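Every protein chain of the complex appears in place save one, which is left out.
Order of writing sets the labels: A, B and C. Residues in every chain begin at 1.
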Amino acid sequence: MFRKYKLGACLPTFGSCADRFCLSGYGKGGRTMEEMLDLASKVEGLDGLELVSNWHVNERNIRYVSKLFKDKGFEICMIVPDLWTQAKWGNGSIASSDAKIRKQAIQEIKKSIDWAAELGCGYVDIWPGQDGYDYPFQADYLDAWKRMRDAIEECAQYNKKVKVLVEYKIKEPRTHCFVSNAAKVILLLQGIKNTGCLLDVGHSLAAGENMAEAASLLAGNRMLSYLHLNDNYRMWDDDLLVCSIHVVEYLELMYWLLKLKYDGWLTLDIFPYREEKVAAARNSFEWIRYLFERIEKIGLDRIEKVIKSSDGNLVSSLIREILGGNPRLNSRR
Amino acid sequence: MFRKYKLGACLPTFGSCADRFCLSGYGKGGRTMEEMLDLASKVEGLDGLELVSNWHVNERNIRYVSKLFKDKGFEICMIVPDLWTQAKWGNGSIASSDAKIRKQAIQEIKKSIDWAAELGCGYVDIWPGQDGYDYPFQADYLDAWKRMRDAIEECAQYNKKVKVLVEYKIKEPRTHCFVSNAAKVILLLQGIKNTGCLLDVGHSLAAGENMAEAASLLAGNRMLSYLHLNDNYRMWDDDLLVCSIHVVEYLELMYWLLKLKYDGWLTLDIFPYREEKVAAARNSFEWIRYLFERIEKIGLDRIEKVIKSSDGNLVSSLIREILGGNPRLNSRR
Amino acid sequence: MFRKYKLGACLPTFGSCADRFCLSGYGKGGRTMEEMLDLASKVEGLDGLELVSNWHVNERNIRYVSKLFKDKGFEICMIVPDLWTQAKWGNGSIASSDAKIRKQAIQEIKKSIDWAAELGCGYVDIWPGQDGYDYPFQADYLDAWKRMRDAIEECAQYNKKVKVLVEYKIKEPRTHCFVSNAAKVILLLQGIKNTGCLLDVGHSLAAGENMAEAASLLAGNRMLSYLHLNDNYRMWDDDLLVCSIHVVEYLELMYWLLKLKYDGWLTLDIFPYREEKVAAARNSFEWIRYLFERIEKIGLDRIEKVIKSSDGNLVSSLIREILGGNPRLNSRR
Partner (left out) sequence: MFRKYKLGACLPTFGSCADRFCLSGYGKGGRTMEEMLDLASKVEGLDGLELVSNWHVNERNIRYVSKLFKDKGFEICMIVPDLWTQAKWGNGSIASSDAKIRKQAIQEIKKSIDWAAELGCGYVDIWPGQDGYDYPFQADYLDAWKRMRDAIEECAQYNKKVKVLVEYKIKEPRTHCFVSNAAKVILLLQGIKNTGCLLDVGHSLAAGENMAEAASLLAGNRMLSYLHLNDNYRMWDDDLLVCSIHVVEYLELMYWLLKLKYDGWLTLDIFPYREEKVAAARNSFEWIRYLFERIEKIGLDRIEKVIKSSDGNLVSSLIREILGGNPRLNSRR
């Protein structure tokens, strides 16, 4: 089951991870794209990498990038327009009340679409992280929503070969982002062709969602297009190694991905601030392999039967069995 | 502005409030409906009361109830089908995988619709609180969703004079309820005529929503039909007195209700466990009056201007001014 | 390792579990103590049961209770004074500003101590759940703290054969309980002999604690006296079956219990609202067995080495190995 999925990683996984206190990052800083690629090459089974526009790919280097990744044997699985690293996006990008900024944001996305098309990449990921608000009385919710829909529609029509995905997140960098959960993405994209949702597992957890349920809702609306994997403690987007904490929920997610016949990428979006990057990626993929192997061993049918029972006791036994324990209840000490 | 709204309360506000530790309730227990009505009569300005089916209204007492409330001068603003007080609903009502239970649930709702029609009440409130799950691997999310839609559709078509509302909540009594946030209600009800959403302020806070944004999203989809007011600490449905904690968010909500031209009920859904009930209701309404008066004094136009600015500093000054403080920044100590 | 611990359960585990919406409980209601004991007898390996004063044990039935439990082969591992099931405790028990109530609370505790002594039980558990506040401006924090200390001191001196434990919880039934986390218990009990802490895993999770760290802090202050086991989603005391969600944190807790040489009871405090009770207890104990077996297999030394490394990658591999997966990173697909 594991083999059917392509495995990806965001390129910055192999850079230096910074936070607002340690702005130069905890790792070795200043790695070039080539150095990050060299690290990525050490991760067995890695099929593709995500690039951020302007940072990694731009007008001048695109041919070089195309050749570089081909030579290294990597697909480019996603181009992410940069709508969040510059001060000018601070009050919003595609939802900005400033028409000029909004136009620039759309322009950024279209550039990314062009680059994606040229690089043979089928997706761009709009993450409207700066589109939101920090205080009550700071946003016109209806106007913002309309602007986002219009912008996405314009971008989605731009090139049918590149699908426009929207990644939701409940907070950070704003205290409130407009596109905060899976159901809102569906509402936002309804009726706009050539669009879909990027489900980031950590964003789903932080939004108070069960990620398997979120995936089901999206798939039921034909909008589950791409996944970002990581983990956290449900309060914040900690971007921990995959399956660090939510082993049970991760098992359930993987079951549902199989059940929903998801066939897209499984891409790491981790921030290994203090960890060696190659090992962090390897560990994350080993966890994914572990999850699929465990589910395969039990079998989808047995799992489905337990789900249909809705019986908490059968669930408890099942999970213990999946994790290699004894499912029975009557064993003597 | 305050006067344009009808004020309601859930009848159990005037009963004894119990929790899972003190099952007999913290107040004087065993009050009859007549005694609760007598207490309600002491709350100036109260226009209507919500009743729960079977508890307060049933086949045998409906004519009596109708006369009783008319005599006391109260409208009946809502009939709530009982889908959550009996053990049989423990594994779900309209989403239950047991067809028999599901049928009973639909039957309960239809009875409530009949009673609402007879009592001149325009709404029933489906709160599918038991429809959810407690553990991962315990629910078939897609099946459950489909069942809920089918059930609601059947009920909504039953009597066009009574609108079928759905009240969302993220958790309790299940650790996860299926209909958890405003966007999900919209998805659930899309395309089903004669339906709408009941926005409970505390449920919105517990779902990680900003309640003004939730109201806007619902109104933008023509589904903001009814409001429940209370307050909490964002983690749980504490059902505190109105405006106990979230004064700023409440101000913003009231501004948006005016802006969105909401003209429905403002109904208390508080659980004054340890407080005298009449005073708790009065206090809650005084807070609502306070909020509207403050907004009226500043004026919608000035507020709108600040919102359009998206400037956190202007917001800070505005709120301080609304609360009777000095909006200026350059005053000497 | 598993065998060194005595296994307990709160007697109401085998009763009917109610919540504020379904007050009669989701299970078969009205079970007698004898019926609950019969259910408990079906749980292999169960050594003892917790009783609540007045509910289960009282002046009139104590001799009968003593014989009954002896005949069934159960120890009584804890007597819990009832400071939370009656309306009179609604505004507090040992911290109440009403001297009369406070005196009654102390009287209740002393009665429980007497009964514990008579039943050969070494502990009473003070859970001051009603001692707290629901609103800002509702409590004099310093006075309340002093009253609690005085009350506990008086009780702790009453009978040296029965140790007085305090169980902390951050909220419920109050929105804020005074004794909210492990560090506060230590402060509260410092210098008072014959006292200790009851660490409820779910309360620890809801308090934002890592439960292994809480256990360490308590043990480092010689106050880790007793454990309640269950699980939840970190927001509320859901009282789920043991290890339903926090498998990794539970593994860490069990490692630290061994490391800290904890040798007390492992007692279930679960609320299997919708689950068959005997299976819920069995499942919970099987999970505990699973945890200890897994840790034993890896060995404390190897775990300690990883902890000393502070390396997130080594941690990730270790946990995967503990759960039966492949610890290596370089395996081919």
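Assume a residue touches a chain if its C-beta (ideal position, glycine included) is under 8 Å from a C-beta of that chain, and two chains touch if they have at least 3 such contacts.
None of these values were measured; they are calculated from a predicted model.
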Contact partner of the left-out chain, one of B:62, B:142, B:247 or B:260: B:247
Omitted-chain contact residue, chosen from C:198, C:251, C:268 or C:291: C:251
Of C:5, C:26, C:89 or C:133, the residue in touch with the unshown chain: C:133
Residues belonging to subunit A that touch the chain removed from view: 17-27, 84-87, 89-91, 129, 134-136, 171-173, 175, 232-233, 235-236, 238, 240-241, 244-245, 271, 273-274
For subunit B, residues in touch with the removed chain: 2-3, 44-45, 233-234, 240-241, 243-249, 272, 274-276, 279-280, 282-284, 286-287, 289-290, 293-294, 311-313, 315-317, 319-320, 323-326, 328-333
Interface with the undisplayed chain - residues on subunit C: 91-92, 97, 133-142, 145, 170, 176, 178, 180-181, 183-184, 186-187, 207-208, 210, 212-213, 216-217, 219-221, 248-249, 251-252, 255-256, 303, 306-308, 310-312, 315-316, 318-319
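Rule of thumb we're sticking to: only the chains that are shown with their structure count from here on.
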Most remote chain, CA-based centroid, reference being subunit A: C
Superposition rotation for subunit A onto subunit B, Cα-based, multiple of 5°: 180
Where subunit A and subunit C are represented by their mean Cα positions, the distance between them in whole Å: 39
Separation of mean Cα positions, subunit C and subunit B [Å, integer]: 35
Shared interface positions of subunit C, touching two or more other chains: 233, 240-241, 244-245, 274
